[in-house]
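Remarks on the structure that follows.
The complex appears here minus one protein chain, its other protein chains still in place.
Every chain is named by a letter (A, B and C) in the order it is written, and numbering of its residues begins at 1.
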Amino acid sequence: MNAKRPSLAVNVAGIELRNPVMPASGTFGYGEEYSAFVDLKKLGAIVTKGLSLNPKAGNPMPRIAETTSGMLNAIGLQNVGVDTFVEKKCPYYRVLDTPVFANFFGNTLEEYGEVARRLADVPEVTALELNISCPNVKQGGIVFGTDPKAAAEVVSLVRKHNDKPLIVKLSPNVTDITVIARAVEEAGADAISCINTLTGMAIDIRTRKPKIANRTGGLSGPAIRPVAVRMVHQVVQAVKIPVIGIGGIMTASDALEFLIVGARAVQVGTANFIDPAAMLAIIDGIEAFLVEEGLEDINQVIGSLSL
Amino acid sequence: MNAKRPSLAVNVAGIELRNPVMPASGTFGYGEEYSAFVDLKKLGAIVTKGLSLNPKAGNPMPRIAETTSGMLNAIGLQNVGVDTFVEKKCPYYRVLDTPVFANFFGNTLEEYGEVARRLADVPEVTALELNISCPNVKQGGIVFGTDPKAAAEVVSLVRKHNDKPLIVKLSPNVTDITVIARAVEEAGADAISCINTLTGMAIDIRTRKPKIANRTGGLSGPAIRPVAVRMVHQVVQAVKIPVIGIGGIMTASDALEFLIVGARAVQVGTANFIDPAAMLAIIDGIEAFLVEEGLEDINQVIGSLSL
Amino acid sequence: MKNYQTIILSNLEISPGYWRMRILAPGFAAAAAPGQFVMLRPELALPTMLRRPFGIFRTGCLPPECAGLPPREYMEILYKIVGQGTRIMSDLHAGDRVELLGPLGRGFTINDTSCAKILVGGGIGLVPLFLLAEALIDKGHQVRLLMGGRTRDDVLAVTEFERLGVETYVSTDDGSLGEEGLVTKVLERKLSKYPCAEVYACGPMPMLAAVERICSERNVPLQVSLESHMACGVGACLGCVVKGAGHSDQRPNYLCTCKEGPVFAAGQLDWGRAVNTEGGCPEGGCR
Partner (left out) sequence: MKNYQTIILSNLEISPGYWRMRILAPGFAAAAAPGQFVMLRPELALPTMLRRPFGIFRTGCLPPECAGLPPREYMEILYKIVGQGTRIMSDLHAGDRVELLGPLGRGFTINDTSCAKILVGGGIGLVPLFLLAEALIDKGHQVRLLMGGRTRDDVLAVTEFERLGVETYVSTDDGSLGEEGLVTKVLERKLSKYPCAEVYACGPMPMLAAVERICSERNVPLQVSLESHMACGVGACLGCVVKGAGHSDQRPNYLCTCKEGPVFAAGQLDWGRAVNTEGGCPEGGCR
């Protein structure tokens, strides 16, 4: 019974993570917000809120609505902007020995490139997470992430401006996610994270208005988990680069589903709102699972799906 | 307080329904299975299990798994085949004064055409509901419903073989559902029903196997409702033909969300499993809502979304 | 079959991890046949959305709470905590509301032969055997119950069978109660004693498969009660099928556990690569 503790360490795009559990962008602030509940040194990585070139005020309210086992959000990517991030938020990361993934986006191709450039020499940022679920305002609002050509283009450009490991985060609102996955792999992505939110809508039947001011919003939470597991499974089959699984992870068991289909790591989003200590419980639960199953290394679980 | 009862009657593709509530295909058998719980004469319509040219045995088990606020199913479209349906199941419908929508599918274009032909002169069948969420075995498994050309082709063919009102049921597993909706409208559909199930997957973490033998299955239930409401909203904006809303409807309030965004009627699926009397409660709840809101006619609610 | 919206009368842990719930259910007893089941769900909408299937353990009647009111008919289930749904059930209190659909399915067929009636229960698989034992004893048969469990904690309600007049034989894998070893060992011994016997069994799949082998070798008629994942319980979803005799990919023969079962004559089933022995079922088989 005094066997040594199993190893939870994984490697994603060349980055060593002490365990495969990290927050999903936009659900954990810049990290500091949760430091009262979560020892940030215990996480596999920190993933920041989505950053843009200029500060963004976000959408009008109401911005969130609960749906059955899910929530819709249309925060509108409110953030302090990349420069303020570097200046005000990054210093905090210096004392932590935890990799930081900077999630970012743009409304035009050029904006994507420029944010990448400004993050290129920031030592506190370990890797980039490129959110391609945004509409391209110059190209009539076509979402970068739903078109393989546009997705590849934005990845190539970012690649040009920044040498850090590049994780591309995919949108699930597509017919065939493997087409997009392969396009971003070819364009130079080092890893893929999926999925972002499914587009949804909810109506207040008394006022006849959408429950969120933006009309539609992103659906997250346990409701979407089966769709996310399916897409991660598909993407893992389709590409060679590592995949980070996201979508409705509430418990260690949920996280293990993603790891078993082949995700190298997982991100926890909505669960942070419900239980600020959720990620710690998930890490402990994964370790306990390994012990119960007599396994020494989480890598024995990753991709262990038996068909 | 003795105002007359509000009218729930709606017209879908020329068919008068006493109310806008009907079962979703595959969740209510052929109707008879639920006759002990539901007075079938109270429903807006009956929608049959999906019919194919030849009887289908369906998939191996396990076929269903519960997920958070949803269920995955891979029944494999088990059904008695169109001929047995006509011979054995149709006579039962004669005594009911409720329209019958025959849901059907094929594995090839020709099969779709042939089933439509065999239903053409069956008096008990009021309308067809064409399920295009099936892979085309001849065209390398491309799902008819994810390609606007293939979708239009199958609709035109069915149209040729059968004069009954034709409802086309769309798959939600697409990037832009309005493209498919417009394609089937142009090809001659009289109405659209949406959505079918989202493709999903769940894993048993102990055995490392998918929870259903078919690996992936269709996700239904309240988990998918926000996605369904959004898609119905989009399709209503995109086409002129009536739309039937489907996806996660459990209560009258859920049904009203679909009607408010513009669905002319709704189908109730998974809820039948949870409460066999769910549709009756939904019909009563819609009536109660009209009374509370001082409305006389359900058509005052349909499309009343205020943006 | 009725769709009850009713309340819990009591809900108690009877052995570590095993619970017994008594539910108010007027008219239930008269309608229930041995081997049938119910679909149950706490009314408080919960993350476990679908109803769960449970065998009918027994039915009964309590005196009215106030004179003049009708007596309170109830039905009882015995359940084992295996997942989220059953865990939530164990948190319910008397007075909490539940939705109950039943009785459902086809129960045991009672043949009025003079052959020895042998009931084989494995763990929670004992549940449907109680009404059966009652019915058999009512008809004047002598009934033997062979009850197996992994440990003594898995052996339930045996004294209740004894009170009916059933001869009971308990065995546990670890010997912590009764004889040490598998219940099938006891079955083989018993069968060799009777010139003519009929077996009724319910328990985990590996146990049922072993019982089937033993019975078919000896030409002993066997009825088994199966489990399967269910959504509707009434034959509409087709989610609960098991492979029937002669099933093949070419000529599939799927049977609905909820409507054509849960009790099947052993001959109806495909024991080859038989009924679902894996996937989604708790360790050690489906019950």
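Going forward, a residue touches a chain if its C-beta (ideal position, glycine included) is under 8 Å from a C-beta of that chain, and two chains touch if they have at least 3 such contacts.
From a predicted model like this one, the values you see are computed outputs, not experimental measurements.
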Candidates A:P6, A:G44, A:G70 or A:G200 - the one touching the absent chain: A:G70
Among A:G29, A:G81 or A:G303, residue touching the chain not depicted: A:G29
Given A:E114, A:E153 or A:D204, the one touching the chain that is not displayed: A:D204
From A:A9, A:A120 or A:I274, residue that would touch the chain that is not displayed: A:I274
Sites on subunit A contacted by the missing partner chain, in the whole complex: 26-29, 33-34, 36-37, 57-58, 61-66, 68-71, 73, 75, 78, 204, 206-207, 209, 211-213, 221-222, 270, 272-277
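Following the convention adopted for this analysis, only the chains that are shown with their structure count from here on.
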Mutual neighbours - chains that touch subunit B and subunit C alike: none
Chain whose mean Cα position lies farthest from subunit A: C
Separation of mean Cα positions, subunit B and subunit A [Å, integer]: 34
For subunit B, residues contacting two or more additional chains: 68-70, 207, 209, 222
Residue list for subunit C, restricted to those that touch at least two other chains: 47
